[in-house]
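Every protein chain of the complex appears in place save one, which is left out.
By letter and in written order, the chains are A, B and C; residue numbering begins at 1 in each of them.
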Amino acid sequence: MAKWTIQLDADGLNALMLSAFPAAERNFGPVTHVEPGRISVVQPFNPGMLRPGELVSGPTLMSVADTTAYTLILAHVGPELMTVTSALTINFLRGARKGDVHADGELLSLGRRMAVCDIRLWTESADRLAAQATVTYARAMPTAA
Amino acid sequence: MAKWTIQLDADGLNALMLSAFPAAERNFGPVTHVEPGRISVVQPFNPGMLRPGELVSGPTLMSVADTTAYTLILAHVGPELMTVTSALTINFLRGARKGDVHADGELLSLGRRMAVCDIRLWTESADRLAAQATVTYARAMPTAA
Amino acid sequence: MAKWTIQLDADGLNALMLSAFPAAERNFGPVTHVEPGRISVVQPFNPGMLRPGELVSGPTLMSVADTTAYTLILAHVGPELMTVTSALTINFLRGARKGDVHADGELLSLGRRMAVCDIRLWTESADRLAAQATVTYARAMPTAA
Partner (left out) sequence: MAKWTIQLDADGLNALMLSAFPAAERNFGPVTHVEPGRISVVQPFNPGMLRPGELVSGPTLMSVADTTAYTLILAHVGPELMTVTSALTINFLRGARKGDVHADGELLSLGRRMAVCDIRLWTESADRLAAQATVTYARAMPTAA
């Protein structure tokens, strides 16, 4: 499917994220794979992710979903950093057992104004999803010059 | 992926839907394909689906998404007709040009109480999605005997 | 709260909807009340709304939510008919008993590009909600002349 092309590869995205967001502020799971329409991110486990019951917390999964969508869009449009989350819907499907958080993102649409992504989250295996999120980003609108 | 098994195939689902929902009440697009975790439905075009601009209306797409999720779940649990929609989120991705409405459903989770489905809707080609919906159904809870 | 002003009152909206959408295509519940930031719509009961169990069907509620959001936005921006639904999330809260469908809409934000509305749906009483929907509309973008 050649309808989208990559503007920033995994290395480019990781470098961009680290320079734009100081490490102290955000634990950013590196992008491990990019191809047209798709991305994979792995957020390494840390104990601060857990809630009682030894499960990864909802806010952790929401944050990873949001960042994954952001990098998926930048992969296709380049360093358009002012792109902001417009809406996010997440369904928690089963408890996310302790471990690295894997996120697989798919671009559903990419317009001039909006982009919509489907994000699948898991810790144990891609076959046992912990959550699915649909994330909408509003692209930065060029100001009238 | 053998984690789910089919209880009702396409013919069984179509027969069930026609008997449970009188034809006059609902234009039901037949199920055309079922496999573990997945379903395809095609709702034939009729002019009542259109809104101004010759595009398929939002309510039509929402209704097809809902029915597709319902049949996807029944395919896996059998004729549990009292299963009801609990939540639906739909993102409209681009105008749906006039034509049959195709819906491809994927089961994301199937628990004792809830089932969550991802539904992709299109008219022109599967490569140009008109909408994506995430639909949650609450399964009928057996009453205490 | 004077942050929004009304461009079209209930009579104006009802006349606009009837002229823009031929009656045969859509059962449009009249707008009964408009004030800055809020609207009320009542969709009269008809038997085609029911699903088994004598409850109002999910697609009926989704359609009323969508139309209520549309008229709420037009009330504030005037006859901008090319405004289209961008996303809709509905939570079904309890079975909607047979009867007129009441929808109370509240404008949450109104920007140049997007508008977001909260819609509450009920049949028995406003105190017993059947569903809540959040509906996002994309406003028509003026084309470069």
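Operating definition for what follows: a residue touches a chain if its C-beta (ideal position, glycine included) is under 8 Å from a C-beta of that chain, and two chains touch if they have at least 3 such contacts.
Source: prediction; values computed, not measured.
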With touch as defined up top, name the shown chains that contact the chain not shown. A, B, C
Which residue among B:34, B:87 or B:103 touches the omitted chain? B:87
Out of A:14, A:63 or A:109, which residue would touch the omitted chain in the full complex? A:63
Of A:40, A:71 or A:86, the residue in touch with the unshown chain: A:86
Contact residues on chain B toward the hidden chain run 86-87, 89, 113-114, 136, 138, 141
Suppose we count only contacts with the excluded chain; which residues of chain C make the list? 1, 3, 89, 91, 93-94, 108-109, 111, 116, 118, 127, 129, 132, 134, 136
On chain A, where is the contact patch with the chain that was removed from view? 20-21, 25, 48, 50-53, 58-59, 62-63, 66, 81-82, 84-92, 95
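To be clear about the criterion, only the chains that are shown with their structure count from here on.
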Which two chains are joined by the greatest number of C-beta pairs in contact? B-C
Going by C-alpha centroids, which chain is farthest from chain C? Tell me that one. A
Taking all residue numbers at the chain B to chain C contact, is the shared part over half or under half, that is, same or different? same
Chain A and chain B have mean C-alpha positions lying a whole-number Å distance apart equal to 27
The distance between the C-alpha centres of chain A and chain C, rounded to whole Å, is 33
Would you mind listing the residues of chain C that make contact with two or more other chains? 86-87, 89
